[in-house]
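Okay, so here's the structure we're looking at.
Shown here: the complex without one of its protein chains, the others still in place.
Chain IDs A and B follow the sequence of writing; residue 1 opens each chain.
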Amino acid sequence: MRAGSQERLQGVAGGGPQARPVRGGSRRRGALALLLLAAAALSGCGGQQSILRSDSHQTHVISVLWWWMLAAAGVVFAGAVVLLVLAYVRRGRAGLPFVGERESLAGAMVIVFGIAVPLIVLLVLFGASDIYAVRFSEAPPAGSTSMSVEVKGHQWWWEIHYPGTAAVSANEIHIPTGTRVRLYATTADVIHSLWVPSLARKIDMIPGRTNAILLEAPSPGSYLGQCSEFCGLQHSYMRFTVIAEPRASFEAWLADMERPAAAPASGEQREGQQLFMSKGCGGCHRLAGTSAEGTVGPDLTHLATRSTLAALTIPDTPSELAAWIENPQAIKPGNHMPDLGLSGAQAKKVAAFLGEMR
Amino acid sequence: MASTLSPPARAHVELLERVWEERKGVFGWVTTVDHKRIGLMYLFASMAFFAAGGVEALLIRTQLIGPQQHLLSPETYDEIFTMHGITMIFLVVIPMTTGAFGNYLVPLMIGARDMAFPRMNAVSFWIFLGSGVFLYVALATGQAPNAGWFDYVPLASKQFDPGTNIDFYGYGLIFNGIASTATAINIIVTIFKLRAPGMSLNRMPLFCYAFLAAAFSLVFALPALTLATIFLELDRQLGFHFYDAGFGGDPLLWQNLFWIFGHPEVYIIILPAFGIATSIIPTFVHRRMVMFPMVALAELLVAFLGFGVWAHHMFAVGLPTLVTVYFAATSLIIVIPSAIQLFAWITTILTGKPEFTTPLLWIIGFIVFFIIGGLSGVTVAAIPFDQQVNASYYIVAHFHFVIFGGAVFPILGGLYYWFPKVTGRMYHEGVGKLSFWLSFIGTLVTFFPMHIAGIEGMPRRIYTYTAASGWTTLNALESAGAYLLAAGLLLVIVNLAVSLFKGAPAGADPWGGDTLEWATSSPPPAYNYAVIPTVSSAYPMWDEEDRERDRRRLERGQGLLARGHETPGTTVQDALLDEVLAMPPSSPLPALVGAVVFAGFIALVLAHFLIAAGIGGLAAALLVAWHVPPRGEKPAAEGGAR
Partner (left out) sequence: MSGAHPDAAGGRELSLAPQRPSLAPTPAAAGRVASRRRALPSGMWGMALFLGAESMLFAGLISSYFYLDFRATRWPPAGARLPETLIPSILTAVLVTTSVPVALAARRAIAGRRAATMALLGLAAFVQSGYLAYQLHDLVDQVHSLPPQGSAYASAYIALLGLHHAHVLLGVLLDLGMLFWLALSGLSDYRVTGVRCVALYWHVVNVIAVAVLLTELTPVL
């Protein structure tokens, strides 16, 4: 296996978060005393798909925004609760504490807390988020990116192309580190939403439209993503990884992807190939350079370089692959790959064949 | 009450009793046009749907209690969460607020004897019931809507959802919308035309302002949903292309239309709750509302501004930044009227002498949860943050705090508060408080961790997740909270059900309430008020003199209006007496119309369009028969009416 694929697999099989540089002092700043509980719970986790991991500049800005909003909300909430507690404590007596029973003062309080204070808070928030921070999450300005990648959502997997190359992949978006990448999001069927919480905002994939966001990862690693707009039965298992690697290994990977499918080596693999061609797999899947040219399912030309199968439903191991081919519906109920009636032995042979697709 | 009356007063009351007598038994309920009975039927029906929606919620929570559970298949999960959303919004909160509370209380609060259009009121109920049954027929036959409560196309198109699931959604919501529109119109006209003499607009209870605002929103927001679903069915049934990008349509047209309805809808949900809160608070803090006019204005403003924020549900669809910024700004502006009301309540409680009885506790719970939910709403009006958490559990947390904590808590508080009025008996205070605390803690434990789950990247509407995601503990906690919550709610039901039979007698005005409904006996008689009350302030029950005069007028038989089902009509602004309105007697037609419309929609969903058209003709004929001249009607004199 390629370097790093072990690490990638952990996204599926249950690995913990990898050590990754934490930016700024955002976590400390946010942990204001008032919301200790919530803040502690949040900053203590930082699971693979947390939006607070701040793995890119964009998500860093958003998480700083979040911590400030949380702090402000905490103050507002605490203020209101203090007033309610005060009301409870003084339940025997009428009138405002300290100032007495003046109706005009009660009215003034409503105006101050109900209009003046919120107006200020909201103006600041509007400036910070919807004028300033929004610039980091909007589609990157033309010419500000040096490469692009096209991702097309399918019920329930992701198709990935690199414009200008013949490379095709599925469910794994490779990008070079430290590079501003423009990601074009489209869909083949219904609305999906591409979301890698630690790297970028989400973007909906809508029929008839091409949306774009900025994807950028300063440090190498694999970043979990998941479909975030309900798209039918297997919305839950429409997941993917973004793999950021140094420029050189990215280029090597891309060149690999442009090569046609490997020829079968062993007898078992050859039998597998025959089964693949005769059982109709090629109607839906492509093996570059062969007669298999389907586009309904993921391109399998380099299946063996991927660390998972069926959009991160199962790990890409020989036994899991055989199990998938034998009965995909048992593994991912409702997915669009039918049960093609291969026996266990036949599936194993096909798996052996596909296992060499590097 | 009747026993303490002097002989002449009793004679007058007995006269009214005879005039307003309705049939007994089931047939009496089926043919009733009495707003109180209709209100109660709304209450029972929406409670039943609440139980159904609650069971669906518990199924969701049980499925998600741990990773990779198999209680529900993906197909079933999709139907269950969709039905949960639709049920709770369209079959629980809307009918419970406008239908049950609005129907029962608005006429009482304004001193009227019924709604402006009593038979249309009954039709609304039967149509609402029909639409609910219609949707549950879908669930029972395994064809329930399954594309989420906002039913985005193209997932909901014929191509990707070929069954009748979505047709049940489309027709069901049009069906349901007829009932809501009719109820809303009824509430508006009732409030405009039937207020007791002297209840000028500035003396109208804030409760009525809230319901007025909600009703106006309903009338003007629902057409957008109706239109969206008409387009959807045209696309699905006849091959039109409104939403089909391949033919020049646009899936975002659906989203725009849906949310043009959908956002006003969420304020339609919360406004009646605001109204309930503004009724309960003055009673239990023994003080008038602070800043009454501003609160009234804020209620109307929320409804109005609610029409201008819809695209904040679409921040992730790739709209131009400028458009999103505009909608973020309007979403922030709408916080102000909410904040005004919130601090008016808090200040009223703070400056009064609060008595922390069960109803007030629910309102305090509401305030706390509404702040949490409102503040999370503000955070998602920050575009970049929403572009992260949109369609994640953070949103689920936001709207359950504002909907469950914000709208359902006041409804439950209101159930306790008006229970003595409706039944004539007191509930059990200790059990009431226990049910509150269970529900309060349950709500917090259920929905608070959802914020964190969303921030941890958990998308909504997933039927399961993996252990590696790190969401297991949070979800287990949420599920445990949901069971606790269910226990609290069950206790509410048990408390009220037992008290119905065992509760101490309540008397007309157990709380010293400020609004008119407390002036009549508990439960109120069919004619509501023996003499039509007159009003000279916004707190009529605290005007002892006025009420004393009502009693004297009853002795004299003044203002009885007993020549039939009569109630005064007054002018819109100043509530000057303008006419005496004759209300229709009970009738089997409303239920019949409901049944015919139900049959029509069944024919539609089975795509028998000709039969549906025939049934439509039948409904038209019924409506002509409906307008048979009231008995004993005489032609207006020459020179005539104006």
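Following the convention adopted for this analysis, a residue touches a chain if its C-beta (ideal position, glycine included) is under 8 Å from a C-beta of that chain, and two chains touch if they have at least 3 such contacts.
Please read these numbers as outputs of a predicted model, since none were measured by experiment.
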Omitted chain - touching chains that are shown: B
Contact partner of the left-out chain, one of B:Leu43, B:Leu91, B:Ile166 or B:Ile188: B:Ile188
Of B:Leu71, B:Val137 or B:Leu234, the one touching the omitted chain in the full complex: B:Leu234
Residue, one of B:Gly470, B:Gly569 or B:Gly594, that touches the chain absent here: B:Gly569
Given B:Gly424, B:Gly488 or B:Gly559, the one touching the chain that is not displayed: B:Gly559
For chain B, residues in touch with the removed chain: 15, 18-19, 116-117, 120, 181, 184-186, 188-189, 192-194, 197-198, 200, 219-220, 222-224, 226-227, 230-231, 234-235, 238-242, 244, 247-250, 253, 256-257, 260, 532, 534-536, 549, 556-566, 568-572, 574-582, 585, 620, 623-624, 627-642
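In this section, only the chains that are shown with their structure count from here on.
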Length of the line joining the C-alpha centres of chain A and chain B, rounded to whole Å: 38
Chain B residues touching chain A - in the complex, by the definition given at the top: 73-75, 78, 147-148, 152, 154-155, 160, 245-246, 250-252, 286-287, 290-291, 294, 316-318, 321, 324-325, 328-329, 332-333, 335-336, 339-344, 346-356, 364, 367-368, 371-372, 375-376, 378-379, 381-385, 387-392, 448, 451-452, 455-471
Residue ranges of chain A in contact with chain B within the complex: 10-15, 38, 41-42, 45, 47-52, 59, 61-62, 65-66, 69-70, 73, 76-77, 80-81, 83-84, 86-88, 90-97, 101, 103, 106-107, 109-110, 113-115, 118-119, 122, 125-126, 128-131, 133-134, 136-139, 155, 185, 189-191, 193, 195, 197, 201-204, 206-209, 211-212, 224, 226-236, 333-334
